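One protein chain omitted, others in place.
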């Protein structure tokens, strides 16, 4: 049964310590939806400082400046990992800003041939991550059938409609941005900041959550838990309240 | 945008009216987990009284007396539909009581050859229903590989492990037992009464929810909604408070 | 006098398609504008692949909350009866055919309803976002776009030359010049902007148009 001693086991006191063991070549799930809401910025910054290289980064974007942010609001995205040349492969649905004239560290790295890109439809990406966490090896979806993104993939008709076989994604580490954690690792989110975080939390060997506050077990209504603690290995509280 | 007038559209004032249009031959998703918690008993009773025949019933059980109930507690399960000879096919994971000596209407109908049975592993059943609601035509699962329940199904290795191809399930109608609904059809549940209900709610053309209470839109925290209103077509309140 | 529709008129025309009770997903740009013109007496619920159902209008920077955005990253207002959910759940709704209408922008639409709206050829890198999921999943796809490109090239084409988003998925196209339905028999011109004849429209359209018996000027 849960005891108070268990509290200390998941709660880490620094972002640096929480990411310290990430090795070169690790497969990472990080991003939220692209904006500051749902973005595990402190964990990303810690990974930049930690310096692991040859990473694969799975996320909705590859760092979009200003997306979903207040005017002039600064926030750290996975862009800093491209800037620091830590990434060798990206799987994303919306990798670059809409305007081709907006240069980003990812776009620069991609143009220089330093990073490999796999573009996946956003819903397929979310479902592949969910499948990875749920022990589903692969699934048939109608999304992308007949398009360039289905090239080289197996297809098959179901109910007279062409479907594409898509494979599960898993990761070594997932960085999660949640609102509240209890000491058992149960998480809640805020609004659309939920996005890719709950699925990513299920699909990594080690899931690390960056949260606004950590409360004792029992403080989160069992009905309101979005990510059950079984999926969360490490929790770190962001400095300051709220954000 | 939501207006107060919308309230009246999903809320039905009688169980009989809510099930009136179910035709002979309909595919139904009903059950909860087997016990009174999560069982849409009033809707089941209304369907018995309505009399539609040749139904396919997809559910975890096919009516288990006493399961998950207080000693002597009476509750209506899908058993009444078998008793009334309304069912021609069942898909279930736990169709009969553990003891072969406990006779149930389903067991009797099955022994008499009046009802066809497909047994599915519980997790595969839940995932097939979820897939039906999520537009996934089929998926590969390791569950049941190499067993009798995989006979006649396609298999394939992923990562050196045998997987079975399982197809999505959808229904014409789902009966849902929830705790609270708002007038937009958003639902919350209580404890383990959630079980198959949220997945079933997504997988039917017409989802009908039986709830303890109906509150105005805005009374349920957007973060705590388990079944978003998009999935719920009709809502009926159970007589009396609580149950 | 020939009078192309402006962005707001196009949005208004699109909004007339929304039926009472519809759940609608709006793309960025003119599609988002359509939320300002819901016909009186119809209840429409908005869905965004950012993970929210039943949200309200777009908010400005001051009122906005970074934890409540639409798929374009704009801040939106909460409404009573709103719910939030994960991306996996948001796309389960889309792929599972629970969205009545998606309104999307496009580069090209072919006469059989193929849609190209995610990638410009030659750009090398494309943002697909949720476009393919919406194309495959929404029960009805309305495209809203300029009738021709800036260079005057038709966007309604026999076959798309841009990378496809989805096959045979578009149901209705609203442009600044016309309203055109995609039917099993091909494209049918149903409404024109004021002052345009069917021949005017066909002249700016590569796709072959049939003309509806009751073709008329667009009404709002």
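As written, the chains take the letters A, B and C, and residue 1 is the first residue of each chain.
Simple rule for what comes next: a contact is a pair of C-beta atoms (placed from the backbone, for glycine too) under 8 Å apart; a residue touches a chain by one contact, two chains touch by 3 or more.
The model shown is predicted, which means the values in this text are computed figures rather than measured ones.
Chemist: List the displayed chains that the omitted chain touches in the full complex.
Modeler: The omitted chain makes contact with A, B across the full complex.
Chemist: Write down which of A:60, A:90, A:104 or A:186 is the residue touching the left-out chain.
Modeler: Residue touching the chain left out of view: A:186.
Chemist: Write down which of B:69, B:165 or B:215 is the residue touching the left-out chain.
Modeler: Checking the options B:69, B:165 or B:215, the one contacting the hidden chain is B:69.
Chemist: With the full complex in mind, choose from B:82, B:173 or B:196 the residue touching the hidden chain.
Modeler: Of the listed residues, the one touching the omitted chain is B:196.
Chemist: Check each of B:40, B:95 or B:135 against the chain that is not shown and name the one that touches it.
Modeler: Reading the full complex, the residue touching the unseen chain is B:95.
Chemist: Touching the absent chain: which residues on chain B qualify?
Modeler: 33-38, 60, 64, 67-71, 73, 93-96, 98, 100, 107, 110, 117, 119-124, 126-127, 129-130, 141-149, 162, 189-199, 226
Chemist: In the whole complex, what residues of chain A lie against the chain that is missing from view?
Modeler: Residues in contact with the chain left out: 1-3, 5-6, 9, 130, 132-136, 182-184, 186, 202-203, 216-218, 220, 222-223, 225, 228-231.
Note that in this section only the chains that are shown with their structure count from here on.
Chemist: So which one's got more C-beta contacts, B-C or A-C?
Modeler: Result of the comparison of B-C and A-C: A-C.
Chemist: What whole-Å value do you get for the distance between chain A and chain B if each is reduced to the mean of its CA atoms?
Modeler: Chain A and chain B have C-alpha centres separated by 33 Å.
Chemist: What is the distance, in whole Å, between the centres of chain B and chain C, each centre taken as the mean of its C-alpha atoms?
Modeler: 35
Chemist: Nearest whole angstrom, what separates the Cα centre of chain A from the Cα centre of chain C?
Modeler: Result: the chain centres lie 29 Å from each other.
Chemist: What are the residue numbers in chain A that touch two or more other chains?
Modeler: 127, 141-142, 189-191, 226
Chemist: Residues touching two or more other chains, restricted to chain C: which are they?
Modeler: 52, 84-85, 91-92, 94-95, 136-137, in rising order.
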